[in-house]
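All protein chains but one are shown in place.
Here the chain labels run A, B and C in written order, and each chain numbers its own residues starting at 1.
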Amino acid sequence: MIVKVQEEDFDVSAECAGMTESKGAGALVTFIGTVRDYSDASDILSLDIEHYPGMTEKELERVSREAAQQYDILDSLIIHRYGVLQPEDKIVLVAVWSRHRATAFDACRFLIDVLKSSAPFWKKEITPQGSRWVTDCPGCRAGSREGHSHAPHAAPHLLHSR
Amino acid sequence: MIVKVQEEDFDVSAECAGMTESKGAGALVTFIGTVRDYSDASDILSLDIEHYPGMTEKELERVSREAAQQYDILDSLIIHRYGVLQPEDKIVLVAVWSRHRATAFDACRFLIDVLKSSAPFWKKEITPQGSRWVTDCPGCRAGSREGHSHAPHAAPHLLHSR
Amino acid sequence: MIHVKFFASVRERVGMAEMQLPCPPGDFSVEEVLTMVEGQAGTELRDVHLLASLNQQHVPFTAPVQDDDEVAFFPPVTGG
Partner (left out) sequence: MIHVKFFASVRERVGMAEMQLPCPPGDFSVEEVLTMVEGQAGTELRDVHLLASLNQQHVPFTAPVQDDDEVAFFPPVTGG
């Protein structure tokens, strides 16, 4: 079970080849997230990813342990980059090894879903019209802090008591 | 949309990097099937994969087209090896590019599931106790041609009329 | 002429990978091709597992066959 948070790019084959616990696994599922060259409203020139050093690694290790508890997997690898990235650059790799493919698919999907909702990374899009923080909320994207509603702060699924 | 049937090994990063339709996709999900070093009953020394040249490529292209029709994907790549493979060797790569990760996961899983039930490959396990054809049927594995039942021959889901 | 191919355990049971059969008169299907193969090979191939393809596409045994077609018989596939 390995977690890496780094600024530099990585080679997927080389990173996956180094996983000794994965030997004889039978199935490897990987998810690779890359920078898109467009968003809702405009072209993306680059993406600036901020993170919370220390907490990032802790959260990724926590979700990795959670996946290992919930799914019958042999090993997992998460690499997440930060800093300024260009369109087509890799942002994140999630790789899961297991004996059977269904488990590897389920666990890989679980990892990227949980990571996206809990690992402290924030994306800022640099566009020809200026820069803006990425948000999943259409109301916030429209810039209105009032006039739209959300769940109360500190979404329950993020709390480590679960 | 690329399909390759080959005896030689492949590098996942290099193969995926060459996919021009995948540019700016956002999400890439890959499945890699490797040779396990054990099966139900014994250690596996090697795996001999037979295929039906010509039909193999046709079937892989057919399932690729089917995935492209059913899912909103940008591109797909399937590489399947044949011949004698050793434990830990890669057997198959299925890679799917899409804008959103859920689609890439769904389409990749669809492709490997359909491929496994329709592409004309047959595995023979070479073990210290001799060699035997791989079968998913426990009854057949036990060697009894009588005494267990199956669906009628030519499973409907395999017929190209669907 | 009907071009018949065999794969995996079926190939081993027939004892050869390919067989050319004369095209019989009248309508016939994959089922009749199988009967001819069994006569030629002197072995029983009918098995709940047996699958067939016609011109490299999966077909049911009722599929009609024509002169110069390629028919193949094989066990369930185990790739991936």
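To be clear about the criterion, contacts are C-beta pairs under 8 Å (C-beta built on N, C-alpha and C of every residue); 3 or more make two chains touch, one makes a residue touch a chain.
Just so it is clear, the model here is predicted, and its values are computed rather than measured.
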### Summary
For the full complex, contacts between the hidden chain and the displayed ones involve A
### Summary
Checked against the full complex, the residue among A:42, A:70 or A:135 that touches the missing chain is A:135
### Of A:44, A:92 or A:107, the residue in touch with the unshown chain
A:92
### Of A:42, A:70, A:86 or A:117, the residue in touch with the unshown chain
A:117
### Task
Quickly run down the residues of chain A that touch the omitted chain.
33, 49-52, 54-55, 58-59, 80, 91-92, 112, 115-124, 133-137, 140, 145, 149-155, 158-160
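The rule we apply is simple: only the chains that are shown with their structure count from here on.
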### Message
Taking each chain's centre as the mean of its CA atoms, which one is most distant from chain C?
### Response
A
### Query
Roughly how many whole angstrom separate the Cα centroids of chain A and chain B?
27
### Task
Averaging only over C-alpha atoms, locate the centres of chain A and chain C and give their separation in whole Å.
51
### Two or more partner chains touched - positions in chain B
33, 112
### Query
Which residue numbers or ranges of chain C touch two or more of the other chains?
none
